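With one protein chain removed, the remaining protein chains of the complex are shown where they sit.
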Amino acid sequence: MSFAIETKNLNCRLAKSFSITDLSMHVPERAVYGFLGPNGSGKTTTIRLLLGLLRPTSGNIAVLGMQVPDQSAAVLARIGYVPERLHLYPSLTVGEAMRYHSAFYPTWDEPWANEMTRQLQLDVTRPISVLSKGETGKLMMLLALAQRPDLLVLDEPTDGLDPVVRRDILGLLAQYVTDRQATVLISSHLVHELERICDWVGLMDHGRLVAELPMMEFKTGLKRLRVSGAPDSLSGSPFTLLVRERGNGVVEEWLVRGWTPSMQQYLESAGASLREVIDLDLEDGFVEMLRASRRAE
Amino acid sequence: MFEHVDPRSPTPLYAQIAARLRVAVASGELKPGDALPSVRQLAGKLRINPATVVQAYRELEVEGLVSTKQGAGSFVLDVSADKRQKDRQTEARRLVREMLSTAASLGIPTADLRAAIERELKGDSK
Partner (left out) sequence: MFRTIVWMQWKSTRALVLLTTIAAFALPLFSLKLGLNNYSPVGFVTTMQTVGSAYSILAALAGLLVALAAWRADHAGRHVYALSLPVTRPRYAMFRFGAGLLFMLPTVAAMLVGCLMVTFSGVIPEGLHAFPISLTLRFALATLVAYSIFFSISSSTNRTAGIIVAIIAGVIFAQYLLTVFGDNRQTVDLFDQLSKFIFIRPGILSVFSGRWMLIDA
């Protein structure tokens, strides 16, 4: 598997109490990689490092096969970036911003850019300074897509936007991924939104990459089990026991990863009986994995 | 036809799409020769990964319900009435299974459930 983004032991010290520590991230080519984590976990900082906007203290960053920040300019020509906050010049109109942006990217698709302004209902004569949050969000996405990049890096692209705009943006994204087979790195703390579109998940917490796995594994393998009669220690379990809550009754609640229905046999052979298997959606899974990793620290 | 999919459901997204299409074919909503929505269209509309749509279509192709031609899209194949009925029955059992599982987790006894089914079937609106 070749990677669109690969970091090795990335470290970056930003402030006394905040740093990116030992980050080894792998975004496969053509993946839609959801970069999850609570606010302040270091997602934006990591993205800045990947784009060469920040210099790391140590470690290696390879994006689209090139070194960052040594070959930043060449890499950036193939990356469509949508930052958290508006980075465009407020004094320009929508049309002027498109004209300016297009000058820097030889792969700019003019007809499609114009088509998107119609689809997204953006008035090209309006200055950016008077656009609503939703409209600036749409414009930034438009600019990133019209470049026809090989890699899209989206930092909370739908944060603070109303559901209709979110749909428009995510719909465009899904279509682009189909057309271009591009790789997407999308960071968000809105877990449920990423559920539909991501096939990989990277979970960040306190500047560390806590987990990185295919979405299918994350969603289906993560279960809450209600078990009774289990011995105090389990050896050789085929699943990973993340959390074990005994409560005051007979039945315990377990959080496990890597569960398959056939593992019920293992529990029974240990003398336990499985009362119930509860599915966790991505949001629950995200919360539980965070808790588990914090407990482990 | 596709208004939404439920990412929260334990059923994977591709399976939800495949199931919906299976029902559509079985009920005659989709007739032989009809084109399925393009991967691009469906992915965009549902805001999902196109690979998911591809997987769903592939599953249906394996089952012999659709055929995919490179560049032309996917089309519904002529399916025997027998097969359609079988698919309807499979879907019915799936619906019942879901209902039973929900009822069980809510602690509704089977007798109550059965009574409710009878009433609904009779058209008792109360």
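The first chain written gets the first letter, and so on, giving A and B; residue counts start at 1 in each chain.
We adopt the following convention: a residue touches a chain if its C-beta (ideal position, glycine included) is under 8 Å from a C-beta of that chain, and two chains touch if they have at least 3 such contacts.
Since we're looking at a predicted model, the values are computed, not measured.
Colleague: Among the chains in view, which touch the chain not shown?
Modeller: A
Colleague: Considering the complete complex, identify which of A:Pro90, A:Gly160 or A:Pro238 is in touch with the unshown chain.
Modeller: Going through A:Pro90, A:Gly160 or A:Pro238 one by one, A:Pro90 is the residue touching the chain not shown.
Colleague: Looking at A:Ala73, A:Leu190 or A:Val250, which residue reaches the missing chain?
Modeller: Candidates A:Ala73, A:Leu190 or A:Val250; residue touching the omitted chain: A:Ala73.
Colleague: What does the interface between chain A and the hidden chain look like in terms of residue numbers?
Modeller: 51-53, 72-77, 81, 83, 86-92, 96, 99-100, 103-105
Please note the rule applied: only the chains that are shown with their structure count from here on.
Colleague: Which part of chain A faces chain B closely enough to touch in the complex?
Modeller: Spelled out, the residues of chain A in touch with chain B are 32, 167, 170-175, 177-179, 192, 195-199, 216, 219-220, 279, 281-282.
Colleague: So in the complex, the part of chain B that touches chain A is made up of which residues?
Modeller: 5, 7-8, 10, 12-13, 39-40, 43-51
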